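What you see is the complex with one protein chain gone and the rest in place.
Entry: chain A
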Amino acid sequence: MWDYSDTVKEHFYNPRNAGPLPEANAIGEVGSISCGDALRLMLKVDPASEKITEASFQTFGCGSAIASSSALTEMIKGKTLDEALAVSNQDIADFLGGLPPEKMHCSVMGREALQSAVANYRGEEWKDDHEEGALICKCFAVDSVMIEETIRANNLCSVEQVTNYTKAGGGCSSCHEGIEEILAKVMAERGETFSPAPPPEKTRPGKLSTLERIRRIEQVIERARPNLQRDHGDIELIDVEGKTIYVAMKGACSGCQMEALTLGGVQQQMIEALGELVKVVPVRVKPPQPLVNPS
């Protein structure tokens, strides 16, 4: 049996705002019966203020899917559409007093239904860019798709690196076999063979000169750019202050859901190149968009 919080149970046993909402003017639908969960979110939005005056749901799914739907409707009622869009899947999980890692996707589904409903109201087309794989790391709720994409994007070759980039495998370490299998598969695609030995050359140079240090920082940035440019984004080195490296994320990278992941990857490479702990900090013009927690 899942270790559900009392709030999850309460929202499952006594769901709020369940059933059709005939006067809805914003409807979002995600999932399908073949996936095992499907959610229809119905909102009544006041056109003048864009305030959500009523919210209702119909859900086919497990206990936490129904509880997440119920929680979502409670959270967004009375909010404007923009305020509602700021609700992240983590907010939904927090509202419910937490969800087991295997069930975080229920909160993601809630947020996606919300995005879909707002797009429906605004006459936009909403596209699901969230692909989900089998759950590999239960400690940090990281799935196989996330691990695979991160390995591919950053040319990773060890479990340790995967842990540094995604957190997967950083807890109880039981999933290392699964991570090794994904590494072997992706490395085979690029013509390499996975070897469990730690990555070679951990050169520990003496203290670098300032010039050498900046050169290495620039090299890391240059190495990262082709991958980002392929996704219509870019990264630029802005400044270096002590152990803090300021960069600007450009184009499609700015505000992208994967931004934190990209920065984490760059930071890791900086640490390896410089042989010291540094922080890579994005410099922004606009405040950051809330990130969708990978689940």
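Methods note: contacts are C-beta pairs under 8 Å (C-beta built on N, C-alpha and C of every residue); 3 or more make two chains touch, one makes a residue touch a chain; residues count from 1.
Just so we're on the same page, contacts and distances are computed from a predicted model.
Visitor: Refer to UniProt and select, among "Nitrate reductase-like protein NarX", "ATP synthase subunit a", "sn-glycerol-3-phosphate transport system permease protein UgpA" or "Cysteine desulfurase", the name of the complex member that is left out.
Guide: For the chain missing from the view, the UniProt record says "Cysteine desulfurase".
Visitor: Per the definition of touch given earlier, which of A:5, A:25 or A:58 contacts the omitted chain?
Guide: Result: among the candidates, A:58 touches the missing chain.
Visitor: Which of A:73, A:89 or A:116 sits in contact with the chain that's absent?
Guide: A:116
Visitor: Would you write out the residues of chain A that touch the absent chain, in ascending order?
Guide: Residues touching the hidden chain, for chain A, are 1-2, 9, 12-13, 15, 18-19, 29-40, 58-63, 65-66, 101-105, 116, 125-128, 132-135, 141, 143-145, 295.
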